[in-house]
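All protein chains but one are shown at their positions in the complex.
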């Protein structure tokens, strides 16, 4: 299978007021051609920082990639200059964001905002741009596209704005679309529509999608493969069915147990005790140890290895030979 | 096999008094330190000015008039009546500080009360009070102070009253906005829901949360009042000669601009350093107490 994006042993460090934090500590994953990869984890686990690093959108002064590399196909992109990244952003890799309400500029019309990437990346003349944009808007299911092109963002609903955002991301036919919680701010029916749209678009365009979410329901509906992140690490990587059928990492197990289930009425939803360790804290062992009901002395004192079983990878002591499965 | 409790050492921040916090954050910002030092100096000078002055600031000596700086023991020279400029600037500091502080107390109190009444009780009182504020804000501050001072008459007391009349609206407007925002906060709704009375909420939740905006606004307004007083005194109203206010010193000095540069230089420098210090401190205070606010 062709790999379009590879992230290898990525380490990122932030410096603010002399204080150093390490939100990403050795993240490794890859994205295959025309697959939908889910990245799951609670807020602060590093999913957004990772994708920002891929896009080259981390603040230059306060952040630094201390180790690892990011490959777009065969090309290394983590060391590119801002100018070089500008040719990639919106062209080869696109991104849509969580807040469709604020992610569009309030003082420009939809058409004005959508023509930017066409102008920049494809040098398309003005007349052509308008038809291209109207067609693109129609292709993501926006009605009255020829009117909406001249309207301002605040005249549209949240769902419509997210469709506009998707149009913007897809205008230059990118190879990879990164979707950072694209449905979190939307209500449930709109959410389902957007997910269906993303699925259809993947089919049509053979595009890879990286779906960042904290919602396992979204993952189950959309993704082919999932990585689970916790406190700056990838703790588990699996195909979608494997993950739900046989979650191996205690954290993943906790996440799945805490899902509400339609079939059985639980008296109380499960929740994982404790809090995510702060990113400033130095850790010797597994970051999840303080919340893990199976944790041993070893988990606290030394970093867990990654156990590989075909497509299923887990970073946990419990699955090694001297570990004990519950 | 399974250990139920595992101690993970987590560093917790030590308890810090407000005083320690104040100085720790002050020393992080050099502008804050500069402002703080200038303010301390000003307070010291206005408290102990009389002991510090090398000469009597009011004593004229025509044999020594218009001496340039650093002659015959007059560090900043003498004026057209032979009075020591440095001594007059030192005594003038107290006038500026007194005017700035008393005005801010008056304007701040009136404005805060009006702002709270308007913002908390709303209704027709709010409409009437805010109309008054709107009207007054539709007239340039310095011009208003001038007109009021011209009508009321000059002198220290009247300039303070004029400045306070001109200045209370700013407090009223800002505090009303703060109260309106606070009223909508969840903790206010929560305490109303648990049956706290209207006045209880006001004293328990609203007032404590107003201390920060009032402090910040007051510190920044002092600079405005000091400059306004100096301008008004410079134009011939406000504090009258021979009382040495920085504004009227400049006003007298401008007649000697051709020959005696020091008369128009040092009193102005004193105003600049003062307002600079107060502004720097006020900016720092705003950034420290209220990190969310922008200018």
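First chain written, first letter: the chains are A and B, and each begins at residue 1.
We take it that contacts are C-beta pairs under 8 Å (C-beta built on N, C-alpha and C of every residue); 3 or more make two chains touch, one makes a residue touch a chain.
To be clear about the criterion, contacts and distances are computed from a predicted model.
The subunit not displayed here is recorded in UniProt as "Glutathione ABC transporter permease", chosen from "Glutathione ABC transporter permease", "Outer membrane lipid asymmetry maintenance protein MlaD", "3-isopropylmalate dehydratase small subunit" or "Molybdopterin oxidoreductase". Of the options B:85, B:148 or B:170, the residue whose C-beta touches the omitted chain is B:148. Contact with the chain that does not appear here is found for just one residue of A:66, A:105, A:173 or A:302, A:105. Touching the chain that is not shown, out of B:69, B:155 or B:268: B:268 (per the contact rule at the top).
Among B:81, B:276 or B:289, only B:276 touches the chain left out of the display. Although one chain is not drawn, its touching partners on chain B can still be listed: residues 31, 131, 134-135, 138-143, 146-148, 150-153, 223, 227, 230-231, 234-237, 250, 254, 257-258, 261, 264-265, 268, 271-272, 275-276, 279-280, 283, 294-295. Within chain A, the residues in touch with the undisplayed chain are 55, 57, 61, 82-83, 86-91, 94-95, 97, 99, 102-108, 113, 116-117, 120-121, 152, 154-155, 165, 168-169, 171.
Simple rule for what comes next: only the chains that are shown with their structure count from here on.
With each centre defined as the average position of its C-alpha atoms, the distance from chain A to chain B rounds to 51 Å.
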